[in-house]
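Every protein chain except one is present and positioned as in the full complex.
Every chain is named by a letter (A, B and C) in the order it is written, and numbering of its residues begins at 1.
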């Protein structure tokens, strides 16, 4: 259905709020030049109307509880409800970050405990939980690399190596930290081309950012060689933890040779994605880098059984975000870890990998889809719809849109960039065999449609709240706010 | 969409639970004759599947947050979310009813405070919060009437008077308490026929159960005469509080002459209806009846500032439910009352009545609908679709079903029984003018359809998850459980 | 205050004008003069103020999370998985009412149908309604039903003496209008229902009620035999069972029950200081029983397209149709509590329910073993959840001393069962922790030796 904007639902005079009275009814004079005179066209509604509006909006949105959500590289696993229950404890919500440490021992302990888990899971020696998201973590990591080299006087190390299959955030983060980004090509297996890497490293190399398994879902089996090459050249090895779900509880980045790791609590550790955030991107480092971490760290004084905020980080890069991190997300992740335990975590990666390979094998050979690179996948798989496009004109985007008609979320499309017409599918461990079978069925049916009746795919979706959305128009004629909409509409510049 | 039953989603071996280990791994021997041997075909699912299933089911259900829900006599008002937040406090959920009074002072105070509010709102002198629902409250009330008369030796008072417009629970409750039910007809205004009442009362009269305003939404303007007649005959006057929303904060049943009142916290006091319950049906009485109330009452020892469970109720009827009532519902109602306060409650009834009259006047005169009884309504209104049925064959049920197609909940239909083809509409105070206008618009459009294209109405609904449901078949061939379904299906006795 | 819930507060004048009224008071012109009055009630407050006020009041309750508690006696601290709460808080379930319009209520109807189906599996009887208020009212309604089944010619209903005083009180109040004679059958020296007494009393009874574990926590060994005695005497056999035991114990239907009742809120709902709860009510698939059954029943049927659909059914038994002749006056029931129970059962599955039963049995056994060190358990036998313990010193002294130590002891039995002396019921469930029990026993040891000095 159509839900009007909240501005259209507004009626002058309606009230949705209650507020306590001020302590004292004094006149407080606002200097005339600062007093608000410009219009403030906020909507006016009663609480029942606000609730109905957002309830209806929510029903026009697809979440993990709605069905399979195999968005590649996003690890859209089920978010246990116990996480939410614990995160709604007053000891989370009603605690001020500047409270005396003696009054927040619970909060500090939670952060400290989470760090212990993450250290063992990654093979790192110290963690900051400050970064708000994966990219914020990457920036933290590369900033540490920069600080490390500068500290050692190696000012010339201004190149960051990034494979061409990397997440877009990797080069963007490196650039933000002041690095020149050098792209390393992949070989025909879909993994890092060792020769190209050998050629790329030099005394200017600051480090290599790598995801393992990579964005094709393929394990970099030459990882130890890669590490050797980079380390030998004096660079550091950075692990993008977006794909950790593939090796969780089985293999540690630290054992692969990585020096720095960022994790995504909202991916691997089951905290909800919130429609785009909040996430949390803790960064772990090997011992020799721990003096560069952001402040404060959380430390434990065993003698006095006391947790404290530790600002004693001599070469700290400073802060990448205000305060200590997305605490409410941290609480959820720790809850999850305690329930899962050692065996549970290993079960996660094993079944995540099983599910991805099951899907790969079941779909493989279907007309129009091609499987680039090595066949054995980890937690995700990437197909190319290039043959389909060539033969029928149906693109990866069309396939994605048609999937929506079957009540399923689309895969990530057009990523990784090295695969044409990429369909990047990450089922995660929390979907069932029947859901996988149904997904494969749908993709096969779409293939049949593409070759028999391509129009039905090209014009998809048909069964959704809105038909295919015109994003070209959106960029050509930006309408970013309700006020802009009304103005443009009045001027006749838009016809919707 | 169609959601399979949870039994169909079951797959052997799946697990959705975690349980703590037993304290000690001892063998506990269950006597062979008591050990379970019969099959226990419960579904086997993982937690994500359970959550998806019930999330999808919920999306196939219409609630107060989905849109207008003007079910007559049910007071489907908005349920403030603060009620839910308070009710989820650990001090509600994790408290055992037999705890030492000193450890449940908060719970007892809440019950006591609610009683004080209800006393002032109704003009009664003492309340029990024990009844679990309106009908349970009615049974409590009529049991008190019975006990009162017996106590006074008036064993012959075995007749309970009930107007023909009464809720079905009134006669049913009276019968359960051992009364003979005498029906009092309504006059052409839709109110109690005084002459008939005069003729009905006698030394056998135990009391009169009355709703005011009545189920037509019409205020019994002769209520003081009614009270006089009943009291003079030695009967008691019982107030069915289902319609209290019409007079809340303005008029007190006690001032109308009632001796006993039951309230519906889930109607008037904004606690959610839960798809059919839990509700809460407190019963209040005038001073002379308080010794008959169920045990325990909640009393306050001012001297020691202590709330306690009071079992000292000399002539108590006993218990109508285990323990003390639906405490979690009570908490919600008190939260609501504290926010609303005196003026807020009055605003409720004033706007509820305004909304009902607005709708009445806007709809009045529409072809096919007739307004029986007096025009001035209180919180609800009843139209008859009798002309429409006669002229087009479209029934009240058809109108109700067609409303569903417009995304609106239907009114109560075929009640009160004294109105043919009744459409009983109670908008409540929490809907907006635009929602009322849209509802009237929809009813007018249906009228047009009935006279131009009746089939579209008769075959409604068209846009719902399922088409019109065959309730005749359901009663003829009852299928009450999944096991029955499978058995009947196997035998070929059902074809769906 | 309050206007934030009332959109048209802002439009009263406009709306009145539109329908030809000049003031709100005009809408109340039919009310007798002087009846409208100013109420003596507090002013409204902001949500924040009420939030803090209610939090402070509720903070005065001491919860079983803060204080080890051994209370049971019909209310138990079970753990409710978070997703159960999460789902029943979804407004589509929470804020709906009775599914009078099945076409837009398939979610609630199907959820209740699934509840009925799962309870039918547990209790071994195929016809289950969609809930009564609680176990106690379910027994009371069953008693009334057995009398109706005998067309009122038998007005005697047997219950165990070792039954919850709460339930007894409810049964008595509910059956007074129908003039039932409620007879209590005593326990024998083993704490089991006295079969000889039962045989003496059963004549002319409309029904016999027994629970699979009695109020003292003792598993009733002769349920099947009791049913046979009832049936031989022409009485209906009503069996009560805690659903958490039915993963390991035989279904009431298999033990001969015509009607089975129980407490659904033990699954999926917290204690809530005693409410809401939900009564299970199940009967044999027999037209005569179904016709006399109280409560709402959901049935499967098909829609106009022949597609499977759900709907309330067999409504001709109910008050809104049959009025004074209805099988019960029940209207609002405990649907949401029933759905919570269903979600919990779907989560447990057969294996989980059996495991839960076993854990409770084992924890109860541990509690019994440890408590036997400091008091006397009056009856031998298998216990489920509750265990009675008799002390040599007054229990109120023990209770006080335990409370001082931050432990909440058991439920004192002496008031309702004076023949048991200074006995209290202590309870265990899957939530009971070893350290709690050990602390309790240690404290009891100290208290008893102090008293003996």
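FYI, a contact is a pair of C-beta atoms (placed from the backbone, for glycine too) under 8 Å apart; a residue touches a chain by one contact, two chains touch by 3 or more.
Here the structure is a predicted model, which is why all the values come from computation and not from measurement.
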{"item": "Chain not shown, its touching partners among those shown", "value": "A, B, C"}
{"item": "Option from C:41, C:82, C:96 or C:343 whose C-beta touches the chain left out", "value": "C:82"}
{"item": "Touching residue (missing chain; options A:211, A:366 or A:432)", "value": "A:432"}
{"item": "Contact residue for the chain not shown (choose from B:14, B:374 or B:477)", "value": "B:14"}
{"item": "Positions on chain B contacted by the hidden chain, ascending", "value": "11-21, 45-49, 51, 55, 80-82, 84-85"}
{"item": "Chain C residues touching the omitted chain (full complex)", "value": "4, 47-48, 51-52, 55, 65, 79, 81-82, 86, 89-90, 347, 430-431"}
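Please note the rule applied: only the chains that are shown with their structure count from here on.
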{"item": "A-C against B-C, pair bridged by the larger set of C-beta contacts", "value": "B-C"}
{"item": "CA centroid of chain A to CA centroid of chain B, Å", "value": "47"}
{"item": "Interchain centroid distance [CA atoms averaged], chain A/chain C, Å", "value": "46"}
{"item": "Where chain B touches two or more other chains at once, by residue number", "value": "14, 47, 51, 55-56, 59, 65-66, 78, 80, 339, 430-433"}
{"item": "Sites on chain C at which at least two other chains make contact", "value": "1, 3, 5-7, 9, 11, 44-47, 81, 83, 85-86, 91"}
